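The complex appears here without one of its protein chains, the remainder shown in place.
== chain A ==
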Amino acid sequence: MSTVDKKAGGADPAPASAAPLLEVADLHVEFRTRDGVAKVLNGVSYHIQAGETLAVLGESGSGKSVTAQTVMGILDSPPAFVTGGSVRFRGEELLTASPERRRAVRGDNVAMIFQDALSALNPVFTVGFQIEEQLRVRRGVSRAEARKRAVELLDLVKIPNAKRRVREYPHEFSGGMRQRAMIAMSLALDPDVLIADEPTTALDVTVQAQIMDLLAEIQRDRHMGLVLITHDLGVVAEVADRIVVMYAGRIVEQADVRTLFREPGHPYTRALMESLPRLDLKGSTLTTIKGLPPNLLRIPSGCPFHPRCPMAAERCRTDLPAPVRLGPERTSACHFAEELISRG
């Protein structure tokens, strides 16, 4: 994987004065299933600084959630195995750290919220209990003090009537309120990085916007690093600083939000943008990306996107494109990256 090494080495253009808050480098994960070995991550690298929002964009199966779970150390193993790469928090390697150390980082330094809050919260415990639990178990806070903190946290995520609702069960909350409760829970130990795995996917559109605003506000106020995993370009545009686009367990493009939206440097990103409904093109047929996401048991040779790519040429079938640097903090893993952006 020399291509990925290059990217990992050159990902951070700033002088290496301080290690990034959280850094994933050349991560390889495979799922060993009865049908064979699925290469789920094939050299994923990204990093995030304090106060920054990084969006991880990709279709289902592109590896965005698996990357997050590897960072957290909560992969189901078996079937998942980390076969290479590193995850560093403030320069400290986590993949080789002791299970105790990894556990200490979880929730405290890096916290995570999940897509479907109804199934992600334990149905038989009150919302309050689930927030207080971390404070009591990990900080040794008294029951009464933890309850006070839980009410404050519910207030912080703008749940009305926090004093009463802290005693209620997850099923008594509405979808949006449940997601807020989960955000409150993730903030209990005041984490440095919050990974939000499709936090709005299970919600109504109006509620989605409220939750995104809340996340953005909390991220700003606490100067937290926010890793926002999503397949929704609209969500990304509003809150993210930088974007990495994933495809078949690889990062195909990374750029800051403005640049990415102005001139996508990878045919896949371009296709994603073209498949967005647009007001100024009302009445015309919506563009779709033809074909299916690749089967990870049999990833296509060369560039994994070539069977679906409108620009695919002969070399795309044989050569895996190395990430091309297109600017500071900007890469694209496409043989035609430079042509793409010069064409505009």
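Keep in mind that, in the parts below, a contact is a pair of C-beta atoms (placed from the backbone, for glycine too) under 8 Å apart; a residue touches a chain by one contact, two chains touch by 3 or more; residues count from 1.
Assume contacts and distances are computed from a predicted model.
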{"item": "Among \"Oligopeptide transport system permease protein\", \"Ion-translocating oxidoreductase complex subunit C\", \"Tetratricopeptide repeat protein\" or \"Phenylacetate-CoA oxygenase\", UniProt-listed name of the chain not shown", "value": "\"Oligopeptide transport system permease protein\""}
{"item": "Candidates A:E59, A:E133, A:E217 or A:E274 - the one touching the absent chain", "value": "A:E133"}
{"item": "Candidate in contact with the missing chain, chosen from A:G107, A:G225 or A:P321", "value": "A:G107"}
{"item": "Hidden partner interface residues of chain A, rising order", "value": "72, 74, 76, 103-108, 111-112, 114, 116, 119-125, 133-134, 137-138, 169, 171, 182, 185, 189"}
